[in-house]
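One chain of protein is taken out of this complex; the other chains stay put.
Chain naming follows the written order as A and B, and within any one chain the residues start at number 1.
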Amino acid sequence: MKTDLVVRVCMGTGGIAAGGAEVMDAFKKHLRSKGVTARIEKNCTMHKVGCRGLCARDVLVDIVVNDSKTTYQFIKPAMVERIIDEHVINGKPVEEWTVPEDYHLFHNKQVKVVLSDCGSVDPEDIESYLNVKGYDALKQVVTTMSPAETIGVIRQSGLRGRGGAGFPTGTKWEICSKETSEHKYIICNADEGDPGAFMDRSVIEGNPHAVIEGMIIGAYSIGADAGYVYIRAEYPLAVERLKNALKEARKHKFLGKGILGTNFNFDIKIKLGAGAFVCGEETALIASIEGQRGMPRAKPPFPVYKGLWGKPTVINNVETLANVPYIIRKGAEWYSSFGTEKSKGTKVFALTGKIRNSGLIEVPMGIPLREIIYDIGGGIENDKAFKAVQTGGPSGGCIPSHLLDIKVDFESLASVGSIVGSGGMVVLDEGDCMVNIAKFFLQFTQSESCGKCVPCRIGTKRLLEILERITSGKGREGDIELLEDLARDIKATSLCGLGQTAPNPILSTIRYFRDEYEAHITKKKCPAGVCRDLLSYVILAEICKGCGACKKVCPAGAISGEKKQPHTIDADICVRCGACFEACKFRAIGKG
Amino acid sequence: MIDLSINGLPVSVPEGTTILDAARFADIPIPTLCHHPKLTPYGGCRLCIVDVKGINRPVTSCTTPVAAGMEVTTTSPTIEKLRKTILELILSDHPNDCMVCEKAGDCTLQELAYFYGIRENRLDGERRVYAKKDDNPFIERNMEKCILCGKCVRICDEVQGVGAIDIAYRGFNAKVCPPFEKNLDCEFCGQCVSVCPTGALTGKAWGQRGRQKDIKEIETICPYCGCGCSITLHVRRNEVIRVSSREDTLNEGWLCPKGRFGYSFINNAARLKTPLIREEGQLKEATWDEALDFIADRLGKVKAKYGADSIAGLSSARCTNEENYLFQKFMRAAVGTNNVDHCARL
Partner (left out) sequence: MEKILDKIYKNHKDNEGNIISLLQDIQGELGYIPEDAVVWFSKKLDIPASRFFGIATFYAQFHLQPRGKNVVTTCCGTACHVKGSEKLLNGLVRELGLPEGENTTEDRRFTVEKVNCVGACSIAPVVIVNNKVHGKMTADKLMKEIKHLKEKESED
């Protein structure tokens, strides 16, 4: 039997959490014990691959037999033997475990640039990247193009910063390239701090060389001699793969002295973040790399003029840099053929929350939101009703159902009070309370405020306190107006982006869900049934079978009743934890 | 020189000047709590925000350099409303115990609250409460009154070069403290006290001795050493109750711990006010004439019996240069010896 066999096991953070390493081991073991490895020798390869998007179905495994690919989902080590027996040896895929139709729907409407090689290349093997034309763009740039020409291509492509602000990348590079200085720096911002966002983690875990290549091209364009990747320590796997990739890139002379035989010198160091969201802000990030408290400073001067150690510095986000090699290789025109007039190209989003296909997606700018939610995302989990989608994390806003047909690009989202941001998209359903969501984000920004400026340090605390009193039934007449007023003043006066955008989740939820705020304040009710202090639990005597399950789980001892007799809850003792509600098999507990 | 306009007035200042300095140069007031002319601009209190034509959000005038043709507006209903909100926020996390505060009458925060007419605070909420008090000997650190302007941290680092304190923690919990929140253990120069815009940092010895309105300020020279720092004695009912120093003096307002805190001897009951002459083992009060006559007489006798070189004179670093000059002159010309020295040489 002459066979080419490729086994790809998803081993991003999601894949490993689901048991990817064990699945990989099982393949190795069984392929060897069944003699497959020996028979086809070098034609059998096994790859760890990064995220291909649908982490919710991990462990995902590709089996490629003679170029024909079959993808399996939810694979456990125990299932491996059967796959080898039936599929690899007898040529008949195990249909019941392969991905269903919607897996392909998830991918069909996506356009992959940054993620085009994620999920197929082995992130721990540079050869695998070289096989898909990796580092060709770098070779092209350093041997045939001037820095100005390179910047020209990036400008023409219309690439804008993917970290949130959307500043044109080519312009940033051009300004920095014109500065004269003994040293210049390029920093890759991988301090992906938005809760609900994991684009950068996935890109680094899945294809670290694309980021490195983009960075080297950036360095060449602006004339930088050193680069830093500032990455969260909370991403151990990404750090590991990046370290390994840097080592391999150095071996291949893509980094170091005299890159690819030219006189261009450049190398990259990794700096680990130490757990501060505000360090995503440029000047705070620079302070952190310099080893100080990550407190932002006023701009101007902008980092392109005075950045790291006072030298001109370009800071680009991971996704921005990962776009660069593809743009160079395929051309500015190709890239700008995707997207809208002002927002070119594609954008990676982390689609999560109450959505069926939660995962990592890449779509052309300008795609209608509805297509993301229903075609790619497969609609709402558990057939509940869509309520809103939260974009841009703690700096962003909510987009309600009546705006589902909006296009997803920088300008359109801004027009409805939200932002593209770094690319988090959290889908909310009818069971989510919008006041609670606003409170969640304010808790986050308040605890991440650096404390340097008054509006952010004290203002976000006051916003949170007002939200806390509203959700605990102590809201006062005029609280909504007070929130709006204070929110606007904080936006206008805060020092950095964190404070300037922290009130957005409040303003946006008030804008579209004012009635929910009003219900909390005037009726002392949480329409979604989330806010604990506004809930009451009662046992419906006519349904209760007296099984005692609720009594058993109640942490407060608030439930009493004889066996096989309807039980009751003492509202004075009840702590409204909801444990009884979840424990009751007969739906005999009413919540309201 | 850069030409710009502030509130419609043409102003011309050197390149690199901040909007705040340009406005002050033109005698246009802008409120601020975290700015100090000798320290790195901070931009933390946000009170000095101004509008600049063409920029869609207010900018802090303390951090923004002027540019040619810039049109700055330092006050407008919108700007004043924002400043008022900032002050309300600061006061919502402040003890507001001006009635018993040492700093009342000399407090920038109190002054601003007065001008912005903040009575009831719509933004009341949780306040920082610190149970632990700093047990150092000189500086009263009432950190609940701290507004995190960072001036004390910057002065300790940038001027004094000590770094005894830094901002620790973050967000609402941020606080200025010595390492591991121990008691302050430093040189106690008190530069931090001198720049604090609120009652957070005061002198321990100041407590309940009198407030600004009762104080008579007397300019003098510090007697401790030959540096001759200019100091201001704060005097109430003929008692020195504080010492400070003005920024426009040679020592730029900076003092050492002795100059700033070592003033209690002035009104101390044990202080010598007349010369004392020992008679039969007992010290007795004398007039200056009696004392000087006594010294002249004894020196004359010693010199006659043992020669001039049997006498030595030791003067003090607390004397001025002129006094020390006269002293050596006296030793050399009147006594006739070169045996003269000075404690600062040791």
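As a working rule, a contact is a pair of C-beta atoms (placed from the backbone, for glycine too) under 8 Å apart; a residue touches a chain by one contact, two chains touch by 3 or more.
Note that the structure is predicted; figures quoted are calculated from it, not measured.
By the touch rule given at the top, the unshown chain touches A, B in the complete complex.
In the complete assembly, the contact with the undisplayed chain comes from A:235, out of A:235, A:326 or A:517. Checked against the hidden chain, the listed residues A:33, A:66, A:143 or A:292 yield one contact partner: A:292. Between the chain not shown and the residues A:272, A:404 or A:547, the one that touches is A:272. The hidden chain makes contact, of the residues A:128, A:358, A:412 or A:446, with A:358. Listed residues B:165, B:192 or B:215: the one in touch with the omitted chain is B:165. Chain B residues in contact with the hidden partner, per the touch definition given at the top, are 157, 162-170, 177-180.
Chain A residues in contact with the hidden partner, per the touch definition given at the top, are 13-14, 16-18, 54-56, 58, 192-198, 200-202, 233-236, 271-277, 288-294, 350-354, 358-360, 390, 393, 424, 426, 428, 432, 437, 440-441, 444, 448, 450, 555, 577-578.
Quick note on the criterion: only the chains that are shown with their structure count from here on.
By the touch criterion given at the top, residues 276, 293, 295, 297-298, 300, 446-462, 465, 482, 486, 489, 492-495, 500 of chain A touch chain B in their complex. The touching residues of chain B, when paired with chain A in their complex, are 41-46, 49, 57-58, 60, 63-65, 81-82, 85-86, 89-90, 92-93, 122-123, 125-126, 147-148, 150, 167, 169-174.
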